[in-house]
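Just dropping this structure here.
Take a look at chain A:
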Amino acid sequence: MTRPWQGAELARAISGKLPQAVVEAQDNAVQVKPAAMLDVARLLRESPGLEFDYLASVTGVDYIDFFEVVYHLVSTRQNHSCIIKTRVLGRDEPVVPSVVSVWQGADLQEREVYDLVGIRFEGHPNLKRVLLWEGFPGHPLRKDFILDREKVEYPYLRG
Partner candidate 1 sequence: MALKSQPIIVNIGPQHPSTHGVFRLRVAFDGEVVQDVEPIFGYLHRGSEKLAEERTYTQIVTLTDRLDYLASMTNNQAYVLAVEKLAGVEAPERAKYVRVLIAELMRIASHLMATGFFINDIGAFATPLMYCFREREKILDMFEMCCGARITYNYMRVGGVSHDLPEEFYPALRSFLAEMPARIDEYEELLTENEILVARTKNVGVISPEKAINCSISGPVLRASGVKWDLRKADPYEVYDRMQFDIPVGAAGDCYDRYKVRIEEMRQSLRIVRQCLDQMPSGPVLARAPSLVRAPAGAEAYGHIESPKGELGFYLVSDGGISPYRCKIRSPSYINLTALRDMLLGWKLADLIVIFGSIDINMGEVDR
Partner candidate 2 sequence: MYGLGILKGMAVTLRHLFKKPFTVEYPEQQVPRASRFRGYEFVWYEDRCTGCASCAKFCPLGIIRIETSPAEDQGVGGKYKLEKFDIDTGRCMFCALCVEACPYDALFMGSKFERGSYSRAGLVVHKEDLNKGEKKPSVYYRPHLEAAGYHNEKELSAREVGRW
């Protein structure tokens, strides 16, 4: 059975090395500062006892006041899991550091989050839209997204 880390427990483990990183410990997740995300990622992957080597999922959620990026991490060696969250305020240009340098598995997932939620990942080697085409107006999984059919230009329909 995969053991989920409790938020408080994991927050202690992170604060020991990176005292400024943790914002809040929730019951099963830890919320960290976006600026510290990359350091936290390295810590989680490399420090013994944690060894989160497998990035299961990267999700972006639009909570209207802020964007949240959720990382589901698993350690295949220790068979335990944890959830890391990071919040970015402001709707115009949300930026989170990319963790591709730590887990290559984040590559396509971060591109997808960028495409559908519109969170930019600083340091991503190839941050382009994935599922939608370049020039698509807006990011569909944002709560304020309204599809204006008139405005959308379908490049594949042009002659």
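Observations on the model:
Following the convention adopted for this analysis, a residue touches a chain if its C-beta (ideal position, glycine included) is under 8 Å from a C-beta of that chain, and two chains touch if they have at least 3 such contacts; residues count from 1.
Behind the choice of candidates: all candidates are chains of the complex that A comes from, given by their letters.
Because the structure is predicted, anything quoted here is derived from the model rather than measured.
For chain A in this complex, the touching partner among the options 1 or 2 is candidate 1.
Interface residues of chain A, counted against candidate 1 in their complex, comprise 1-2, 53-57, 59, 61-62, 70, 72, 76, 79, 81, 83, 103-109, 112, 116, 129-133, 140-141.
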